[in-house]
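The complex is shown incomplete by one protein chain, all other protein chains being positioned as in the whole.
Which chain is which? They are A and B, in the order written, and residues in each are numbered from 1.
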Amino acid sequence: MVQEMAHPFSKYLRAEMMPHIWCTGCGNGVVLNCFAHALDELQLDLDKLVVVSGIGCIGRTAGYINADSFHTTHGRALAFATGVKLANPELEVMVISGDGDLFAIGGNHFIHAARRNIGIKVLCVNNLNYGMTGGQQGPTTPLGSITTTSPYGNIEHPFNLVHLAAASGATYVARWTTLHVRRLTQSIKRMLQKKGFCFIEVLSPCPEIYGRYNKMRSGLEMMGWFRKASVIDSFSDPSKAEITPERIAVGEFVDVEKLSYERMLHEKISKINEEAMEKVS
Amino acid sequence: MPKVKNILTGAHFLNGDVACAEAALVAGCRFFAGYPITPATEIAETLSMRMPELGGIYIQMEDEIASLAAVIGASYSGLKAMTATSGPGFSLMQENIGLAVMTEAPCVIVDVMRAGPSTGQPTMPGQQDVMQAKWGSHGDYGIIALTPSSVQEMFDLTVEAFNLSETYRVPALLMADEIVGHMWEKVVIPPMDKVRIVNRKKPNVSPEEYKPFLPDDDLVPPMACFGEGYHFHATGLTHNESGYPRTSSSEDQTRLVNRLCEKIQKNADKIVRVEEVMLDDADVAVVAYGIVARAALSAIKKAREKGIKAGLLRLITLWPFPEEHVAKVAQHVRAIAVPEMNCGQLVREVERAARETPVTFLSKLGEEPHTPTEILDAIRRAA
Partner (left out) sequence: MPERIRHAALDKETIKQVKTEIHLIKDECKGCGYCIEYCPRKVLEESDEINARGVHPPKVVDESKCMNCGFCTAVCPDFAIFVIEKPNEKDVKHAKS
């Protein structure tokens, strides 16, 4: 056992910002690891990568990745990313954010970005609650869960995110858990090589808060739930892919080609600009 | 409208909103994200047609919050970017104005003010957002706000707003009222080589040495953009010069927030613009802005005819507030009258700067600005 070598993915991480702030067993670290792994396998040009994140524990990811990054206001990552991508379509724009940021306050921006099919790649890390602020219920909190703002048990039906993303028009929709590290890495790679709006939901343990309130005190116990309940059901009906204690449908649900917004926009602009310039001369 | 060309150099008969849109194009704006709202919709409609002609991007976002977020994103991608709205949308944008201030993103936000509060009277004028322009977002910060009194100024000040936002890496607000936004007047658009355009300072160090929020002596940091190889981080959290979050450091908070305020305050002498009319020997001064200043100009001329030595201090910059100009005027006049189309907003700043000199406030709400006679009566009472 040798101890002096640096981790092979150190070059994807900002040294001054590490170690990250995430708790023991937090899935955010696993997602960051998978993302770095995907970047490494693709040998993506880091100069062209922009990571945009929202507010939340996973929102800190933008600070950790060694690329141009921006940490926006709560829920607005997709709107901000829209401006970035349209202004410079050569950039690879990743939005890495959480379930509350993307689907509660950010819900409206999500469905419109997906509808427009803007070539933004979204990684939604779903830890089933609002972790950063101490564990409140969110739009993906399972029915009956105990959280700090649903102390008697959550009575709100949660979103089925893959269904929502597919219905909104995303061209790539996948769900994995932090247990499925290899498949998640491959999904991220697939996403980065596709055009159009892509979405991956990653179920992630929040052992210190969500897990503690809901009888899964350690990351291992939550991962144990993933292991027991996950079933790979690729290209099955997204509307039937709700997450229940007994069944977590994972896999790739949608993988289609559709004309992206920025391609249509820039083709139109070129054409109109050419015609306008001809009139000038 | 004349046949489509690149920049519409020449004399035109335009409404304020259209003049603003054309000015944005002249200033080099190539990204507009907006949402329809009376009375600013014409800016969006004009740019939806004109932007692609100049190779720029127009997008209608799902709401005003998204509009400003997209504008900040485009600014960070290197484009000059603008949005336009009115009161209700301006309120929605406040959180992201804070983000633009905190991340020092150059951008222009046009607020064609209408009668408020809330939905109010969408087609009626107001000057009710002028305090909100400075204090609307939470936290302490400096911001620049300009206000036009004519359609030509709608044009000129839009260009100026872009230049100021690029110079100081701060959102620049154009606080127009609905009347200036919708009225039609002659506008002269100069040839491009006669227009002063300012672009943001770029870094002259290597990516390894670059610190995105390390200011120069003018308190403004040079700005790298996405895709230039700098791999920098920007966040709305309190941050250090390297851009990294510093949420537990009192020193970083003190240093950063003070700099964001001083960036504007200490450069106020280079930013503030006013117009002084017949103030040198005045006994009574009227301090006014926007469409109301036009009536005020008429009023002081009438007052002079009647033998009252009246003068006008027309504010072109609302924020930073032209306190030195007001203080200087206050020193040699007997009284100051401030007509506003609100219930008393900028008058508070005038009172503060005028110190002992008595200040009278004239409120007017509704579809018409103050008439010259109303302002003349106030001048008479004050004299």
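Things to note:
Here is the rule we use: contacts are C-beta pairs under 8 Å (C-beta built on N, C-alpha and C of every residue); 3 or more make two chains touch, one makes a residue touch a chain.
What you see is a predicted model, and the numbers here were worked out from it, not measured in a lab.
Listed by label, the shown chains that the missing chain touches in the whole complex are A.
Which of A:L220, A:L259 or A:V280 touches the hidden chain is settled by the complete complex: it is A:L220.
For chain A, the residues touching the chain absent from view are 1-3, 5, 7-10, 13, 18-20, 22-30, 32-34, 37, 178-179, 181-182, 185, 218-220, 223.
To be clear about the criterion, only the chains that are shown with their structure count from here on.
The distance from the centre of chain A to the centre of chain B, with each centre set as the mean of the Cα atoms, comes to 37 Å. Residue ranges on chain A touching chain B, taken from their complex, read 14, 16-17, 46-48, 50, 52, 60, 62-63, 66-73, 76, 79-88, 90-91, 108-109, 112, 265, 268-270, 272-273, 275-277, 279-280.
Every residue of chain B that touches chain A in the complex is listed here, in rising order: 3-6, 31, 33, 51-57, 59, 61-63, 65-67, 69-79, 81, 95-96, 98-99, 103, 226-237, 242, 244-245.
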